[in-house]
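Please see the structure below; I have some questions.
One protein chain omitted, others in place.
Note that the chains are named A, B, C, D and E in the order they appear, and that numbering of residues resets to 1 at the start of each chain.
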């Protein structure tokens, strides 16, 4: 996204808005991660405690999800940059 | 959640906000319930009318979903209370 | 929905709000469509380019989704009109 | 609701924010249900082979019935919830002029 | 947050909008997690045959354990994310008074 046409007051406001949204996005990503990993990893409800195996699965799932999101983010940024470039030609 | 640090004006405002959100949450819960039960119960589209069997299934599904949500709510409140307690120690 | 009880100022404001929401709804419908069709049509990740078959599937899926939404919209409007009618009797 | 009205330029005077807000809530509710019907009836009726871009005869008929059935199911659930009583915080009872639960 | 407070009529004076906004954010977060638990534990515990409207004994016990387990899983993931460091824009670290990640 390109806010270069914005004046100082507008940029200040956008920065504040973006920060707020990043916080919300992080929260949603976090609870989405927990839900997703729980659904994949926890299938035994004969006990209310996480088994060692379930906990290990949750940790791997969380780590992998973060790395996945990061990688998607990197590719996403590249693709966006390419589109921006093509639009300016 | 703990709004005890709020002054009177803030509490009044929060109360209003919470009421508004409860209304919205109820609405979303309601349409979510209908969608979920419809997906489980209605699979015959040779007729546009609900069959007796489908209707019975919808009623049971709705009842069960409400009881499920209530029970989750009760456990959720307990767990939250426990966390609050542990944080204050 | 019935805004006939609204005064001119209120109707002007509602019109602006509805236009804004329609734009947002269209955007959400659009990305929902892409996600849905991609999930159904793209299953080969030995290449990063869309195959002819995948592209054809995407086009058919998009066309069909739009026609589906339109048809649901038409039936939805009829059902709503019927309910309004019954409420006034 | 101040979310949309910008003090300046807005036709001020006698806009009742409560009414605007309730109208927005109803609008959001109807949109939400519409989207759910689109999604649910798509899953019920549309073949995911996507061999063609037109709705087949069978798909079209299925959509019509699916929408009608969804409305009926929605109505039955609404009636049930109103009987059970507003056990979700009284939200059910106060749903505008009762128009929302029956859409 | 001006989304709800309408200058007029609102009890003005000393409402701190930052605090209200943070409270709303926390409220939304808790609601979001509650809804996810409802949905997840429904999928895990409730039979979709719907032969009756009451929770069976087995379903009830399953729900209790599912909620407890979800909380534990949530806590473990929260601890992990805090160890990994705030690699999502520092959002993790600044989460209020640390209360949110542990709910």
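Just so we're on the same page, contacts are C-beta pairs under 8 Å (C-beta built on N, C-alpha and C of every residue); 3 or more make two chains touch, one makes a residue touch a chain.
Note that the coordinates shown come from a computational prediction; the quantities given were computed from them, not determined experimentally.
Novice: Which residue from C:7, C:24 or C:87 sits in contact with the chain not drawn here?
Specialist: The single option touching the absent chain is C:24.
Novice: For chain A, which residues touch the unseen chain?
Specialist: Per the touch rule, chain A residues meeting the hidden chain are 1, 3, 6-10, 12-14, 16-18, 20-21, 25, 36-37, 40-41, 57, 59-65, 67-69, 71-73, 75-76, 79-80, 83, 87.
Novice: Footprint of the hidden chain on chain C, which residues?
Specialist: The list for chain C reads 22-35, 37-39, 41-43, 45-50, 54-55, 58-59, 62-63, 66, 70.
Basically, only the chains that are shown with their structure count from here on.
Novice: Among the chains here, which has the CA centroid at the largest distance from chain D's centroid?
Specialist: Here the answer is chain A, farthest from chain D.
Novice: I need the pair from A-E, B-D or B-E whose contacts repeat those of C-D. Over half of the residue-number contact pairs should coincide.
Specialist: It is B-E that repeats the C-D interface.
Novice: From the C-alpha centres, identify the chain that is farthest from chain C.
Specialist: The chain lying farthest from chain C is E.
Novice: Just give me the whole-number Å value for how far the CA centre of chain B lies from that of chain D.
Specialist: 17
Novice: Centroid from C-alpha atoms only, then distance chain D to chain E, rounded to Å. What do you get?
Specialist: Whole-Å distance between the two chain centres: 25.
Novice: So, what's the distance in Å between the C-alpha centres of chain E and chain B?
Specialist: 13
Novice: In chain D, what residues contact two or more other chains?
Specialist: Within chain D, residues 45, 64, 68 contact more than one other chain.
Novice: Which chain A residues reach two or more other chains?
Specialist: Within chain A, no residue touches at least two other chains.
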